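The other protein chains are all here in position, but one chain of the complex has been omitted.
Order of writing sets the chain letters: A and B. Residues in each chain are counted from 1.
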Amino acid sequence: MTAIGKDVPRKEALDKVTGAVKYNDDINEPGLLHVKMATSTCAHGIIKSIDVLSAWNVPGVRAVVTGDYLPVMTGSVIKDRPPIAINKVRYYGEPVAIVVADTEHEAQKAANSIKIEYSPLPMVKSPKEALVKGAPLVHEKLGEYKKAIDDVYPAAGTNVADHSKIRKGDMDKGWSECDVIVEGEYTMPKSDHIAMETRNVRVKIDPDGKVYVSSSTQCPHGIKDTLATVFSLNEGDIIVNAPLVGGAFGGKAPVNLEFIAYIASRAVGGRQVKLANTREEDIATSPTKIGLEAKVKLGATRDGILKALELKYFVDAGAYSDTAPRMAKTMASNGTGPYNVENVFCDALCLYTNNPYSTSFRGFGNMGHTFCMERTLDKLAVALNMSPFDLRLKNAISPGKGHTSATQVKITKSNTGDLAKCIYKINELIKLDDDLRVEVAKDKVIARGMSCIWKTSASNTDAISGAIIVFNKDGSLNLIVGVMEIGSGVKTGLAQILADKMNMEVDQIHVQMPVNTESSPKHWKTVASMSTVMAGRAVLSAADDAIRQIKDLGSIVLRVDPSQLEIGGGKVYMRSDPDNYVEFKDMVHGFKFRGGNSIGGQIIGKGTYIMENLTILDRETGKGRMGPAWTVGVQAVEVEYNTKDHTYKLVKAATVMDIGKIVNPKTAKGVVMGGMSMGLGLGSREGFLYGSNGGILNDSLRTYKVMRFGEQPDYMVEFIETPAEDGPYGARGLGEHGILGMPAALANALTRATGVELDQVPIDAELIWQLKTGGYV
Amino acid sequence: MIPFDFDYYKPDTLLEAIDLFQDLSEQGKMPMYYGGGTEIISMARANSIYTGAVIDIKGIPECCEFGFSGSNLVIGSAITLTKIVESGLFPMLGITIGRIADHTIQGKITLGGNLAGTVIYRESVLPLLISESQVVIAGNYGTRQAPISELFDGRMRREPGELIVKLIIDSTYTNLPFFHRKTTKIDKIDYPLVTVVAMKKDDRILAGFSGLCDHPFRSIEMEDSLNEKGLTREVRIKNAMSHIPAPVQEDIHGSGNYRRFVLNNILMDVLKM
Partner (left out) sequence: MMQLCGTDTIELEVNGEKRKVTVRAADTLLHTLREKLGLTGAKPGCENGDCGACTVLLDGWPIKSCLMLAAEAVGHSITTIEGLKNAPMQKAFFENWGFQCGFCTSGFIMTCHALATIHPGADDDTMADWLQSNICRCTSYEEIQNAVKQVLGKGDSSGVQGVVSMKEK
C-alpha cells in the first residue's frame, strides 16, 4: 500500500486548476488600508529633505511615514538595514517614505507626489570598486552594527561585510605536485527571483496588542520571531498566517515588507493595512540574487588528478548584507564542487555595494561556485588534453577513499551518495565521452557541455521542524506542519510519507495547507531544500507517537500486548489474526465499550526534529560541518550554434541526481526541470543592467527576460537512489539543485561551440560576437 | 492600478468623437483617443502620462471597417492586430504585426494605436510605408486622406484632436513577394533589435526598418543603394548602411555596432529575395 515512489498529484492540484486556491493577496477584507512606498531615485546619497505635504493633501491619505517614525535596524546576520531609509540611501529603489490611504490609487498618487532631495555620494557599483583603497563607504558605521549571529566578521572602515576562509592541506606542497595549472576569472551579475506572485503582506494590530500578519512568505515563524525582536514585542502576541505561496525561490525567506507594513499599521492606530509590491518594486526594491566576481586557480598532475585549488570570491551583496555573508560562506565551503582536492585555499569576501541588496536565491550561492569551478575544469581538460568527462570522473568525490570536503568533513556514502554512478548514467542521456563539438551543416555546430553539482544546506546548526497529527471521526488523518507549500509539492510528499508509515491510502491523509504560527508547529524556514528531510523526519516521529497510542489503546480493546499489534488500512489488528481488529474511526476519539463507558481520549501524534551534528566553521580554516548530507549530481546541455550570426538554440538538457529516495517521481522531476529552466535563463538572459544613476534598467518583465514557452530544450531527468541515513526513507534535498550546474554546462557547451572562453553569464549572441570580433563591424 | 482618475467615453460616430475631443480639450481634460489602450494603461500606471478623459474609438463604424473595397484593402484604425493576422488579407502586414508584443496582447493592440503610439518601434508602420498606403484622418474640418509617406516622419504627424480613421492599401501590394525578419537580443517575445520588412515591386526592393534608430523608417537612399545593380551585394549593403538616416540605437537590447552587424546579416538575406 506504500505511497512512496508514486506519482501522487499535489493535494492542492484541483484548487489550482480551478482558480479556487487562495494566495495571500486573494484575500480581501473590507476597511483595509493600502500602503505605497516612495523609493529612492539616488543610489547613494544623503537625504537632504523629504517634502510630504503634497502627499497629505491627497484625499484618502491616513498617514505619511518616514524612517525616523520608528527607527529600527534589521538583518538576520548583521543588523545593518532600516526598513525605511534613515538619513542616507544606499541603493536606487530603497524605500524612503510610505503612505497609507483608503485606496491603492490614492496611496500611489500620494507616494508619487512626495519630493525627496538628496546630496549624492560617489557610488560603489561592483565588488571590485568596493575593494579599491579609499572606496566610498556604503556603511560608515559598520563597526557599530549589532550582529545577529556570532560567526560573521564585518571589517569596520571597509565595505567588507564578511570574510570566510578555507585553509585545507598544504598549498605549497599542492602546487609543487601539479604538472598543469590553469586560471580563470568569472562574473555573474545580480538578478531577480521573479516569483510570479510579487511579495505582499497585510498587518493589523489589535487594541490588546495582538499583531496579525498575513504574508506571502517562506518563513512565517521567522516573521514572528523577527518582528518580536525588532519591535520588542511579545512573541505570543504575534500571529502570522501564511497561505500558499505563488513562487518564492528564496526571495520570500527574509522578513522584508512585513517591517514596513507593521510600521504602517502602527501609524494608523493598528488598522489593517496591505502592502503589495508592484513587479517593478519586487525587482528593484525588494532583495535580489547576489552578484559574483571570482578568480580561480586550479592545478593537477599530468594524469588529471586535482592537487591544488585557490578560490577568491568577491560577492556583491548590495546595499545591505541580509543572508549574503552566509552565501559567501557556502561558496567557500563547497567551492571544490563534488571533487576531491587535498589542498584548498579560499577567501570569500562579502561586499557592500550600492546595488539592490540580496537575499537567498535558489541554490544559495552554490550556483556561483559551480560556475567558476566547472568552467575551470573545462579549461584544465583542454590544457591536459583530456576529455572533460574523464577528468570529472577521475576526481569525483567518493566514500572509502579518504576524501574530505573543503571544510574537512569525511566523505561517506550516506553524506554524499554516488556521483560516479550519476556521471555514467548521464552519458546514456547525452553522449559526453565522445566528440563534444560537431559541425552538422555549413553554419551549424552542435556542442555539448557538462557540469557536476553538489549542495548541502547551510541551515542554522539548531534548525528545527515539527509535525502534529490529529484524527477525524471517520478515521482519516490531518497533518499539520510548519512547512510552506511554495510549489515544490512538499506537503503532498509529507502526506505520502505519513500514508506509508500508517500503511493507509494517501487520500486518507489531509494536509493543512496554510500555516498559522499559532497552531502550526515551528518549521525553521521553507528553504535549503531541507523541508522534506526535516519535516519528513518530524512526520515520521509524529506517526510513531500516534501508532504507539493506537497500539496501546488497541491492546486494551483487543486484550493483547501492544507488541502483537499491527496497523494498516485504518485499523489496528492482531498480527496473528488480522480479522481481530479495531478500526481507527472507533478509537481515535476514544473507544466506547458496549455499555457506553469509554477510554482513551483523542489521539494526537506529535513529532519533532532538530538538525544534528552541525557546527559553525572555524574562522581561520573553515573546518566544520555546515550541513547534513549533500545531494550530488551531474548536468549537461546540448546547443546548436549558428557560426554566422552567433545565435544559438538550446537543444537538450539533462540532469542525473542522487536524491537518496524518490518520494514522488513526477513531482521530483518537475521540480528539477523547473530549476534547470531557471538555470538556463540565468545562463542565457537574466541579469540586471544599470543606468548611470545606478538604477536597474530592466526592472519590468518587459525588459527583464525569463524563459518563455517554446524556448525550452528537451529535458531529461533521471535519479539515482543512494540513501542518506538521516533522511526520511533515505531522501535527500532536491528542490534547488536543478539550477546549479546549468549556467556552467551551458557556458561549457558554448565555449566549445564558439571557440571563445565564455566566463560570464548571461551569454547571448552579442556577447559571443563581441568576444569573437572585438565588437567591430 | 492607475493612480489618477479619468472619464471614459465611447462615441458611436466619428463626428461625436471629434466634437468630444474638442469639448474635453476646452474643459482642460487633456483627452486622448483610446484604441487598444495597452499603451495608455501601462503608461498611466507608471505615471508617465496624464489624461482626464479617454475617447474609446472602438464604437466608431469607420474605425472598424475591414476588408477589400474595390481595388483597395481598407483597415480601420480600431482593428486589432489579431484580426488582421487571422484574416490573412495582407500577409506582409500580418506577419509583421504577428511579432509585435505577444499573441494575447495582439488581440488588444489596434493598428491605429500602434501607429500613433510612443514606443520607438511601431513595427506596423513598416509594411504600410513600403506599400505606400494612404491614411484617412479626421479632424474638426472633416476628413482628409494623404499618403503615409507624407504624414510619417518617424512619427505620425497630426494636429491635436486629429484621429487616424483608417488605412487604405492598394491591393496590388498585398500579394507581392516580401521579406520579414525581426531579430531580438535573445527572446522571441521582445522589442526588436532590428526588424526589417522588405518587398519586391517591379524588380525593386523596398525596405523599412525598426529598432535600428529611435524611430521606424523607410529610406529611399538606402533602397537606392540596395538596388544598385552591377555592384556586389557586400558593396550595396555597405552603401546602404552609410545612409542610415539617424544615429543607430545603443541600449539594453544591443550596442550600435552589434545592431549594424545584425543589419548587415539581414540585408544579405534581403538581397537574396
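Here, a contact is a pair of C-beta atoms (placed from the backbone, for glycine too) under 8 Å apart; a residue touches a chain by one contact, two chains touch by 3 or more.
A quick note: this is a predicted structure, and the numbers were derived from the prediction, not measured.
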Omitted chain's touching partners, listed by label: A, B
Among B:Arg144, B:Lys188, B:Arg204 or B:Arg233, the residue in touch with the chain that has been omitted: B:Lys188
Of A:Ile486, A:Val637 or A:Leu682, the one touching the omitted chain in the full complex: A:Ile486
Option from A:Thr18, A:Ser232 or A:Asn385 whose C-beta touches the chain left out: A:Thr18
Among A:Ala38, A:Ile84, A:Ile194 or A:Ala332, residue touching the chain not depicted: A:Ile194
Missing-partner contacts on chain A, residue numbers: 9-10, 12-23, 25-26, 28, 105, 194-198, 244-249, 278-279, 486-489, 666-667, 670-671, 673-674, 676-678, 700-702, 706-712, 714-715
Interface with the unshown chain - residue positions in chain B: 1-2, 4-12, 16, 20, 36-38, 41-42, 44-45, 54, 56, 58-59, 80, 82-83, 98, 101-105, 107-108, 188-189
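Everything below uses one rule, namely that only the chains that are shown with their structure count from here on.
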Centre-of-Cα separation between chain B and chain A, whole angstrom: 44
Of all residues in chain A, those that touch chain B in their complex: 104-105, 108-109, 112, 644-645, 647, 684-685, 689, 697-698, 702-703, 705, 708, 710-711, 762, 764-766, 769-770, 773, 775-777
Chain A partner contacts - residues on chain B that touch it in the complex: 1-5, 47, 185-191, 252, 254-255, 257-258, 260-262, 264-265
